[in-house]
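All protein chains of the complex are present and in place, except for one that has been dropped.
Chain lettering (A and B) follows the sequence in which the chains are written, and residue indices restart at 1 in each chain.
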Amino acid sequence: MIPAAFDYARPSSLGDAVEALTDAGEDAKVLAGGQSLLPLLRLRLAYPTVLIDLGRVPELQGIADEGDHIRIGAMATHDDVVRSPLVNAACPLIALATATVADPAVRHRGTFGGALAHADPAGDLPAVALALDCVFLTRSASEGREIPAAEFFVDYLETAMDPGEILVAVKVPKLGAGWGYHYEKFHRTAQSWATVGVAAAVHRDDGTIQDVKVALTNMGSTPVRAGAVETAVRGLDPHDATSLAAACDQADQGTSPPADLHAQPDYRRHLARVLTRRAIRRAADLEPG
Amino acid sequence: MTEQLTREPATGEVGRARRRKEDARLITGRTQWTDNIHLPGMLHVAFLRSPMAHAKILRVDTSAARGLPGVVAVYSGEDFAAEQGSLPCAWPVSDDCVIPEHPPMAVSRVRYPGEAVACVVATDRYRAADALEAIEVDYEPLPAVLDMTGALTDAAPKVHESGNKAFTWKFAGGDIDAALQDAPVVVERTYVQQRLIPSAMEPRAVVATTDGDSFTLYSATQIPHILRVMAALTTGIPEHKLRVIAPDVGGGFGSKLQVTAEEILALLITRRLGRPVKWTESRSEGNLTVHHGRDQLQRITVAADRDGRLRGLKVDLLADMGAYLMLVTPGVPVLGAFMYNAIYKMDAYDFTCTGVFTTKMPTDAYRGAGRPEATFAIERIMDELAAELGLDPLDLRRRNWIAHEEFPYTTIAGLTYDSGNYEAATAKAMELFGYEELRAEQAARREAGDPVQLGIGVSTYTEMCGLAPSRVLGALAYSAGGWEHASVRMLPTGAVEVVTGTSPHGQGHVTSWSQIVADALGVPFEAVTVLHGDTAVSHKGMDTYGSRSLVVGGVAVLRACEKVKEKARRLAAHMLEAAAEDIEFDAGSFRVKGTSAAKSIQELAFAAFAAHNLPDGFEPRLDADATFDPENFSYPHGTHLCAVEVDTETGMSKIRSYVAVDDVGNVVNPLIVEGQVHGGLAQGIAQALYEEAVYDGEGNLLTTTMADYLLPTALDLPDFITDRTETPATTNPLGVKGVGEAGTIASTPAVVNAIVDALRPYGVTDVRMPCTPERVWRAIHGSSS
């Protein structure tokens, strides 16, 4: 199918991009990698009047070490992220989850920032960003903001960003030594979206789980932090299968999973419990990768 | 696996794993898909489609669209009402079969979502798409008719004035009441054959053009010859003024065995405008409007003695026709009718099928067409019967199948199976699979309460294919025959031009036919070319579907070669001054017995061309036409074994190993045969695990994209282990049986049987297809959604 007509702007600086977006008004859309947007346009599910192409804005590129965190430019592609030695060394959960996004060709075009700003709760990266307490750096004509992940995802396909605001980069905290990671993605075919996904980071010390971060994909209109599980799991011996399972049985607390072609809510709740347990065990290095 | 490729090398071309002649252009992008065709002055057509399942069309206002840039014409159904005719159904299966009018473009009422209600003709595809949005249509919604059982009640809203029943078709063999009465064991089940979307990779496309007198229709079709006849009858364009070309066609699987609204309308539009027009389908348009497959509700009852011997089989089928009867819509379940009894002997068989109209896309042929449904039901219930009797599923089958020494065998359904060896195929499959070892592992996992359980699925299938026999098809009320035609021409230089009536779209006919000709005429494989898919070149034919091309069309090629050879023999005798009966043929050379005097077929071809010294009455050509119309179907069979690991916590099923041992008779090209089996397996497995066309409660199709209708990727399918037994067919001189559909027919029940087998300890006796993780999980936990 074929998109409806739109105007096109290709700013070459962040300032120009913000200005173009502001000038274009509320029916403008930002074009990042386009891997979600272009199918929507082709199916005529969206009718933007103007597309602001961020592909040539240098400020949005790059992955940098900034001490206690790394900064991933919004326009870094999924492929850049997966292959980044920095990401793999300092924030491997990001690389693990990004490698499950779509397929290689889509990962060559799709961007880290685009996937997060799209805020699809079935997408893999929002839950990861939430689990890791990432911080979103944005820019509008009037100001730059830092938005914590916990506040960034507002509703289905909706973020805390204002219409004139552009996502510039994401700060991913380095968790340091002693952490293990896993992203457990459950889907019917390799191409299908996660029925449920679980992002987990586990810090083990002295045989017990000292700290844990867990967030869920596709268990509500936004990614969901599994706070009850995190509380219940802290201090547990990960080898204690019964206690771990009991703790993970709280994984669906506070979720409102959708009903769709691939699963009903009660099944998603069940999956969240099982997959959270598996993700934590894998992150704690108890099951082979 | 490639076992068969390393067997004893074939001495001739037939049997060799020749690499395909077709590949060169396909791997370099020098293809001619219909959408690639660009003609001077060509316009693009886009269709506006009904967003409703069922509605009256109150008004179609095209005026705003007409004025838009690039728009040449805008039409609604009213504009075509006087000339568009009705899309054909060639298979009125019974006397009571109702064939409703099926206008290519809806005029006053729409009966399925996606039905065309208007179209734009514009200078390019972008402007055509834009103008669609300016057409206004007022609908008065009518209730959707979605459920077959409900549709047959008196209170149901009617899809057509005549009601929702399309036909009833019955078959009875033996005394079913006697067989069921007092039977020690009776098992009754209901199986759901979900609706499938065939999903050939190439979307449909049509180009129509006219010089004012004659018309040419390019279409991504499997059936250029049938399409020509049907399009002529529908549009009134005289048959001899209509040429149909199937250029490169990117897969079909039955979905391009159709006479479509878009083909007819493209002809009507080019007739009106006098300019070439093109329409290319988008995938989301195709998911709505390419005919769907399957969609049957099967109630099946089997009666047996305590020792497992089958007494009788009763099948009561509801088949969803969708909103209209298309080319062979009603024939699909009828083709299945002869296959429920499968490879088994029994005393009685009773079959009833009711075709039901609903407000969904019409169903029609999809890979296997009726036989996969039948095979699924019988192979599933054989496993249920085995469980009931406490027998190994293979043991139960052994007790009932036709022994190899019993062939030819006339079944309870009235077919005569010419050949087969179920014992040999099963033994080979069990060995490749490691059947006993896997059963031991299964027992150990059950014993240990492993959360990942192992299941073993069996499918000992046969099928009827090679459609063909015209007489039988006629007896089943099919409107046409099933013969196939070929021409073989020796060219002056000694090259050979073959014209086939089959219409390949991935099957490799050019390669296989070349192998047949190379052996038959003793010419090099490279010296043969095969022409097809153009009614101006291939003037008669019955096209490609139903695993018929080799069994019927390949044999026609062989027969034409035999005729050419006889002519050549006569010419050789004349030139060598010998009697024709003293000429022996070997490897392309005609030799006078006991001498060294000989003429090569190439020399004879040139001599026939030069015509300087021909026998009296000998026409100056070395070519021949032949048709073949076998007297029987062919009956491939085989044993498929599938091991599935089921994660009982999540319900996810993963195929661990899959063994397919097929007997497709003699093999012309083992590489192509293996490829057909692989692809067939993929589609059959996909029905078991992944695919389903889903309509919601209002009758909207939810699976309109490939993001929603899940096709398996390379990661979702295992590496298949395939092998063959070779029991030649006795019904054709090549001894071949057909292979296009076997894999699809066999594999679906093998996978579901494996899943159910894994879950028997949990009391599970069935999982509805596709066996999604959620359905498996609910089956284990006894809840339904």
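Rule of thumb we're sticking to: a contact is a pair of C-beta atoms (placed from the backbone, for glycine too) under 8 Å apart; a residue touches a chain by one contact, two chains touch by 3 or more.
Keep in mind that, in the parts below, contacts and distances are computed from a predicted model.
Selecting from "Alpha-D-ribose 1-methylphosphonate 5-phosphate C-P lyase", "Carbon-monoxide dehydrogenase small subunit", "Sulfate-binding protein" or "Putative ABC transport system permease protein", the unshown chain of this assembly corresponds to "Carbon-monoxide dehydrogenase small subunit" (UniProt protein name). Looking at the complex as a whole, the chain kept out of the display touches A, B. Checked against the full complex, the candidates A:D103, A:D211, A:D237 or A:D285 give a single residue touching the omitted chain, namely A:D103.
Checked against the hidden chain, the listed residues B:G15, B:G85, B:G114 or B:P203 yield one contact partner: B:P203. Summary of contacts with the chain left out: across B:I672, B:A693, B:A750 or B:M769, the touching residue is B:I672. Panel shows chain A; residues 1-8, 10, 31, 34-35, 38-39, 41-43, 51, 53, 55, 79, 102-106, 108-109, 190-191 of it touch the chain omitted from the view.
Along chain B, the points of touch with the absent chain fall at residues 19-20, 22-24, 26-31, 33, 35-36, 38, 124-126, 199-203, 248-251, 253, 282-284, 505-508, 671-672, 674-676, 678-683, 705-707, 711, 713-715, 717, 719-720.
Everything below uses one rule, namely that only the chains that are shown with their structure count from here on.
We define each chain's centre as the mean of its Cα atoms; on that basis chain A and chain B are separated by 43 Å.
For chain A in complex with chain B, the touching residues are 1-2, 4-5, 43-44, 186, 188-193, 195, 261-264, 266-267, 270-271, 274-275. Residues 125-126, 129-130, 133, 282, 284-285, 649-650, 652, 690, 694, 702-703, 705-708, 710-716, 772-774, 777-778, 785 of chain B are the ones touching chain A in the complex.
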